[in-house]
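The next block holds one structure in the form of structure tokens; read it before the comments.
All protein chains but one are shown in place.
What follows is subunit A.
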Amino acid sequence: MPPVIEVRNLHKRYDDKVAVDDVSLTVQEGEIFGILGPNGAGKTTTVECIEGLRTPDRGEITVLGLDPRRDRAEMTRRLGVQLQAGQLPDRLQVAEALELYSSFYPRPADWRALMNGLGLADKAKTGYGKLSGGQKQRLSIALALVGNPRVAILDELTTGLDPQARRDTWDLIEGVRSRGVTIVLVTHFMEEAERLCDRLALIDAGRVVAVDTPAGLTERARIEQRIQFRPSRPMDDRLLASLPDVSSVTRRGELVFVKGNDNALNAVTALLARNQIVAERLRVEQTSLEDAFVELTGKRLDTVSDPN
């Protein structure tokens, strides 16, 4: 089956700043594909080129076999988008916006059902300018889906939503995917990427660092395990440090902190068992996607400032 979206060697610069250096990725039919990276990594520019809103300086893009610039009329009928900064006139009411946008597409979805499904029914007569941030966000999701698209690109899906609304939106997106819609999700929320995405592209400084499943990325990062416990009786730290899987041992008060590779926990528990020591208050820190991100890019997601 041909890929739904194919991007090859995309390059885009704004004046003197390279926004996207070299991005290639392939999105398959029916998957939720995540694009993850810090602010300013080139995520939004990449999807704006895919949406046909920007012209790449170099590289090739096809969406459902169409060229986003040349075949824009045909492509926009099948592609739903949620823009990070896409807005509506302040005095346009929620129901009016949905009805209007549904009239743009040849086979639209039922806009009333979308409005109800996104919890906007009681705001039907409220102007866009009077909506809260979360309500605006939900309306923009509804507008991305109102054309019954085969592919939806959602930029910062749940930014500005409270935790409950975020979980509701995830359920909605999973429902949309189960109807066969391919979804591209731009995000910097690890939890969202881990929960929703089948595959993820990690983008940093305009380049793809890795493309894999969330579990594959975590594995790939090969991060040290961190183990902490209180030994039930005094013990010599050198015993622990001599284990080949352990890289460091430190003490803070009565707690012992051990770092090592992914076999370290087995080695430590076996050693303790041989010496009849019980590991009290045992805690093992799991490698998260967030750790994987830091490991693979050398940056933290939340500390990278926005250049704009």
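Operating definition for what follows: a residue touches a chain if its C-beta (ideal position, glycine included) is under 8 Å from a C-beta of that chain, and two chains touch if they have at least 3 such contacts; residues count from 1.
Heads up, the rule we're going with is that contacts and distances are computed from a predicted model.
Peer 1: When one chain of this assembly is omitted, its UniProt record names it as which of these: "Aspartate carbamoyltransferase", "AAA ATPase", "Heme lyase CcmF/NrfE family subunit" or "Transport permease protein"?
Peer 2: "Transport permease protein"
Peer 1: Just one of A:58, A:91, A:130 or A:283 touches the chain that is missing; which is it?
Peer 2: A:91
Peer 1: Would you indicate which residue among A:99, A:212 or A:245 is in contact with the undisplayed chain?
Peer 2: A:99
Peer 1: Residue by residue, what part of subunit A touches the chain that was omitted?
Peer 2: So the residues of subunit A touching the unseen chain are 51-53, 73, 76-77, 79, 81, 83, 85-92, 96, 99-101, 103-106, 143, 147.
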